[in-house]
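I am attaching a structure below and will ask some questions about it afterwards.
Here the complex is missing one protein chain, while the rest keep their positions.
Here is subunit A:
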Amino acid sequence: MTDDDSELRAQLRSADPARRLPALGPEGLNREMEQLMSNTTHTAPAGADTDNARPRIPRWMPLAGVAAALAIAAAIVAPLALGGTEPSVEALAPPTGGDVASGGCLALEPATIAAQEQAFAATVIAVEGDTVTLDVTETLAGEVADRVTVTQVDATSSDFSGVPFVEGNDYLVGALNGAMTGCGVTGEDTPELRALYDAAFAG
């Protein structure tokens, strides 16, 4: 790094909002770890189902309530400070259907889903003509706007690997290079598809 760079870095560090944030330290991190373990005891990771413990209220539940209250307070203040919270919108191109030329869709596997640059769960809030507007509820991979518009799947000309979007229904959507992926990657948010997405992103 050049001296010039060192100076710039030092200058930036002087504006670091966390420069006076006290470290949690080993004890604090240990506490976080204990809390995590108490929340996840008997809960095996990524899809396994070995949770035979009786249902219990996690210790963080009251904290979650407080956090939610704070978040709501922040949400009330934010529009005042920011002058409105218009959702961001991005458009995705329709599936390219490349797989059809090579003889149809391959069996859907978590690896195919894991390869998606963008993956998200969303609810269809409007279908106007050919344009479908999805309200994104959960980002599973990549950067995704608050709302995504796509072209309605045309059953007569498409490769039949897509699903027509129905207003009010929930979908899982994968995209590569700004185009929605067909071949079963994008589909209704069923337990089966959700299991594949969970396996792919395990988040």
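Here is the rule we go by: contacts are C-beta pairs under 8 Å (C-beta built on N, C-alpha and C of every residue); 3 or more make two chains touch, one makes a residue touch a chain; residues count from 1.
By definition in this document, contacts and distances are computed from a predicted model.
Undergrad: Identify the UniProt protein name of the omitted chain, choosing among "NADH-quinone oxidoreductase subunit N", "Xanthine dehydrogenase family protein molybdopterin-binding subunit", "Benzene 1,2-dioxygenase" or "RNA polymerase sigma-70 factor (ECF subfamily)".
TA: Hidden chain, UniProt protein name: "RNA polymerase sigma-70 factor (ECF subfamily)".
Undergrad: Which residue among A:89, A:126 or A:202 touches the omitted chain?
TA: Residue touching the chain left out of view: A:202.
Undergrad: With the missing chain put back, one of A:87, A:164 or A:178 would touch it. Which one?
TA: Result: among the candidates, A:87 touches the missing chain.
Undergrad: To test your reading of the contact rule: which positions on subunit A touch the chain that is missing from view?
TA: 5, 8-9, 11-21, 23-24, 26, 29, 32-33, 35-37, 39-40, 44-46, 48, 50, 60, 63-64, 67, 70-80, 84-85, 87, 117, 136-144, 146, 202-203
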